[in-house]
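With one protein chain removed, the remaining protein chains of the complex are shown where they sit.
The block that comes next holds subunit A.
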Amino acid sequence: MVDKGQVIRLCRSLLRAGRQLPDYNIREYAKRRTFDGFRMNKNLTDHSKVEKAYAEGKKQLEVVERVVKVYLAYPPKTKNIMELKLH
């Protein structure tokens, strides 16, 4: 039985893991995708569907953590222009 607190915790861990990504584009995508994914399934009431969505979220968390390790091994050499403060 997955409760609301667990779902929120999963969302936060996904966001935190995504924050470590060195590439601006992938980092922003991770943030966008987590919010879109959780909002899409926000109104699920069927227990089995909720469990399935939660399990999928956990799998994606593993993926993000793996990707973070790979990207940290070969970080991009230059900063993306969106990360530069040009005012």
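Basically, contacts are C-beta pairs under 8 Å (C-beta built on N, C-alpha and C of every residue); 3 or more make two chains touch, one makes a residue touch a chain; residues count from 1.
Definition applied: contacts and distances are computed from a predicted model.
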Name check vs UniProt for the chain missing from the figure, options "ALA-interacting subunit", "TAF1A polymerase", "Glutathione S-transferase" or "Acyl carrier protein", returns "Acyl carrier protein"
Touching the hidden chain in the complete assembly: which of A:Cys11, A:Ile26, A:Val50 or A:Val67 does that? A:Cys11
Listed in rising order, the subunit A residues that touch the chain left out are 4-5, 8-9, 11-12, 15, 19, 35, 38-39, 42
